[in-house]
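Removed: one protein chain of the complex. Kept in place: all other protein chains.
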Amino acid sequence: MVDINKLREIAKEVISRDDVRQVIGYRPGTYGFRARPAFVLEPDDVDELIFTPACVNNLATYITLEEKLPVPRGQEPDSRKVAVMVKGCDSRALVQQMEEKAYDREHLLILGIPCRGVVDMDKVNARFPDVLEKGEIALEGDKFVISFNGTKEEVAKDELLADKCKRCRYPTPLVSDQLLDDEVERFAEDDYSDIETLEKRSQDEKWAYWEEKLSRCTRCYACRNVCPMCYCEDCVLNRIEPMWMRRSVDVSENTAYHIARAYHLAGRCIQCGECQRVCPMDIPIMELNRKFYKDVADLYDYEPGTDAEASPLLSTFSVDDREDFIL
Amino acid sequence: MAVKKLSKDKVGEALKELSKFRLVAPARSDDVVIFKEISDPAEAYLDYGNSTVPPKKMVFPQTETLFRFMVGDPELKEKNVEEEGTTVIFGIRPCDARAMSIVDKLFAWDYDDPYYQKRRALTTLVGMACTEPPSVNCFCTSVGGSPFSKEGLDILLTDMGDYYAVQALTEKGENLQKTLSSQLEDGGDEKKVEEMARAAEGKIKRSIKTDGIPEKIPTLWDSDVWKKVSASCLGCGTCTFLCPTCHCFDIQDEVEELGEGRRARMWDSCMFSEYTLHASGHNPRPSRKERTRNRISHKYSYYPNKFDDIACVGCGRCINLCPVNIDILDILEQVVEA
Amino acid sequence: MAETTKMAEDTKTDFDPNIVAFLCNWCSYAGADLAGTSRIQYPPNVRVIRVMCSGRVNPLFVMNALQQGADGVLISGCHPGDCHYMQGNYFARRRFNLMRNFLEYVGIEPERVRMSWVSASEGAKWKEVIEEVVEGVKSVGPMDSFKRRQLNW
Partner (left out) sequence: MSSNNGNPYIPYRVNILDAWYEAPGDRCIKTFKVTFDDEKIWDTWSHRPGQCAMVGTPGIGESMFCISSSPTEKGYLRFSIMKTGKNTSALHELEKDDSFYIRGPLGNTFPVDDWKGKNIVTIGGGIGQAPLRPIIQWVRDNRADYGELELIYGARTSADHCFKAEFEEIGQSGECGLHLSVDVEEEEWPHFVGFVPTLLMDVAPKPDNAIAVTCGPPIMIKFVLENLEKLGFKPEQVYTTLENRMKCGIGKCGRCNVGNLYVCKDGPVFSYATLKNIPEAFA
């Protein structure tokens, strides 16, 4: 468990440095068990920082999300570092961003949080519905301890653990300037059984499956915006000339959107699962991303977000790449 | 009109009767509840909190053709909304119905919006009172609504255990009640409904004092509050697309091969960066700060200024579903404190 | 050929598929041209779009073709090592291997998206490729599921 006092102490130290602009971390949410991102600008603000299994957000997104507004004449651009707290999975987003040379490593100060897993908030809400009062979630051994409204309940870890954590292979951040806790040993493996099950279905069954899911999509683009890897300044979806993706909502356009989104993450998605978490329509978006993830590993022995020095998968090739599909 | 009873074992029969119209009811798709056109009463899922996407999409579809054309051909074929026929939205929550009556004002403001208005005129809203709040983040009572609000509804149903109390509220509602005359019985208990309405109001847990907010917001133009509340915003459209009162749209032309095409409008979100982007590249709302400010100002200041109603019905969807827990009540509290 | 496709079923033989082919300027387009000048007969189902290199073909092109009513798409470039731009076809190979697997995963048959290497001298191979592509698409029938449906109001 991350010692909260130590976390705040380190955050305070970091934000007090002259070369740090802000610390991005977590703070309690506005109701129930939720946590939300915190943007610490002053040393005094660190007291609201927390880290619990409710801290699901991938904060690496904010590194590339911030608008690059023009600097007013006569002013210097703010080149101070941004400090960001990342779990194991989140850290891979930073690694992948660096691999793609999205920014300079010097721009960041990474506070790594070795993580034993976070909850799936939908599962928590299903188990403890209608909780408005701020509650707390802690992980103790193989149990989540849920406390709210003066009561305390224990739930087996497996019941509330987010699916992505059940497959997590990198619980300790792969890149950090400072770890906030002892390293966590890998506690899970990924067997892709969910993807394989789907792969085995007939073509018609597959289409029917995705048609039902994707027809629900409202194209709110939460999955795109929350994704730490979706940081193009000029997204193909916003283009009107040529208009690759139409804005109208129907099965064909929605499917095209999700294919394009997943394809643009081929060899880039680092499995943080944020897209699926934020989807208001419960579309299993990760099942799309994971197909690419699996194929990329099988075909090219490549795992995104593990090596900042590697070359991005699709901007490189090997002469010996498989071509048994080519006529 | 006297309160009628619809016995729960006759609901299926009633829905069957209503399916001679375009019948829209809440239905389940995996764990998501959505309003959709149903043909089989068994599809209706009446044991629901509230739908994820508000039923506004039934009168203001996410994508709607305005007219069709053939490139080069002077004739434009206007969409005939009336062809869709009469629609009955069964089980709409009072807040969502109230949202429609709020948005009605905008679509009738000076220029009549024929698509919206024709469809609205052809739609009968059968509401389902919230005897229990659908979510912990409901705050309808703070913004002029209530769990039993009749505003905008044609019929109000109240779950009384083994039957629904049926109150016709408008002429449209009375007509529909006549359609269901063989399923309805006399003897609904109006007093009990009123008692339940009062009890339901007490169950709404969240609240905000809105007095003074519309006047306060414009004074906060340069305030730090906007930067603070928008820092974590992802700029997605969840809050706006799922909002029953959000009504902004984009208009796009789509052309198929052979030149056949349509001009259509589709939901748009003020939280998207391209929403206000000029062709020149200039963007008057360049960051999430300005966009958040506009969203809150529009709902809580501009709209009440123009149309008297706050453009928020307190359904709580944006709070429940915001990916980063941006909470409109939290923002408003900061506005009040600022 | 590297991959065999199912032979057309009797019921689908009267279906005349539309196939969009993206051909690289230097090899495959010239190969198709050679097939024509050599008067080699091959199925007339292909609509050719010439691109400078198979590496220019964005998967969005493929998706758009399928959405707009193509029943199948062929991307064809120079043989490995022969690319006019040295490496373009290698990039394309990675891209479409992944894309093809993925489309199959969402229910779009792999017979619909094919890739081939056809050089400028392979007029005869062009014929074989087209025959196989057409047979493959015929075996899975018309592309209805992914097609744009906006034409009903």
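We call the chains A, B and C, going by the order they appear; numbering starts again at 1 in every chain.
Note that in this section a residue touches a chain if its C-beta (ideal position, glycine included) is under 8 Å from a C-beta of that chain, and two chains touch if they have at least 3 such contacts.
Just so we're clear, the structure is a prediction, and the values are computed from it rather than from any experiment.
Visitor: Of the residues B:K8, B:R22, B:K205 or B:R285, which one touches the chain left out of the display?
Guide: B:R285
Visitor: Looking beyond the chains shown, say which of B:V32, B:L46 or B:L106 touches the absent one.
Guide: Candidates B:V32, B:L46 or B:L106; residue touching the omitted chain: B:L106.
Visitor: On chain B, what residues meet the omitted chain?
Guide: Touching the chain left out of view, chain B contributes residues 66-67, 69, 71, 74, 76, 78, 106-107, 109-115, 218, 221-222, 247-253, 255, 259, 261, 263, 265, 268, 270, 275-280, 284-285, 290, 294, 297-298, 301-302, 305-306.
Throughout what follows, only the chains that are shown with their structure count from here on.
Visitor: If you average the C-alpha positions per chain, which one ends up nearest the average over all of them?
Guide: A
Visitor: Take the average of all CA coordinates in chain B, do the same for chain C, and state the distance between these two points in whole angstrom.
Guide: Spacing between the chain centres: roughly 46 Å.
Visitor: What whole-number Å value describes the gap between the mean CA coordinates of chain A and chain B?
Guide: 31
Visitor: Using mean C-alpha positions as chain centres, tell me how far chain A is from chain C in Å, no decimals.
Guide: Whole-Å distance between the two chain centres: 36.
Visitor: Indicate the residues of chain C shared as contacts by at least two other chains.
Guide: 148, 150
Visitor: Which positions in chain A touch two or more other chains at once?
Guide: Touching at least two other chains: 248, 250.
Visitor: Quick one: which bits of chain B touch chain C in the complex? Just the residue numbers, please.
Guide: 65, 68, 79, 254, 256-257, 260, 262, 264
Visitor: So in the complex, which bits of chain C are touching chain B?
Guide: 68-69, 148, 150-151, 153
Visitor: In their complex, what parts of chain A are in touch with chain C?
Guide: Touching chain C from chain A are residues 198-199, 203-211, 236, 244-245, 248, 250-253, 255-256, 258-260, 262-263, 266-267, 288, 291-292, 295-296, 299-300, 313-315, 317-319, 321-327.
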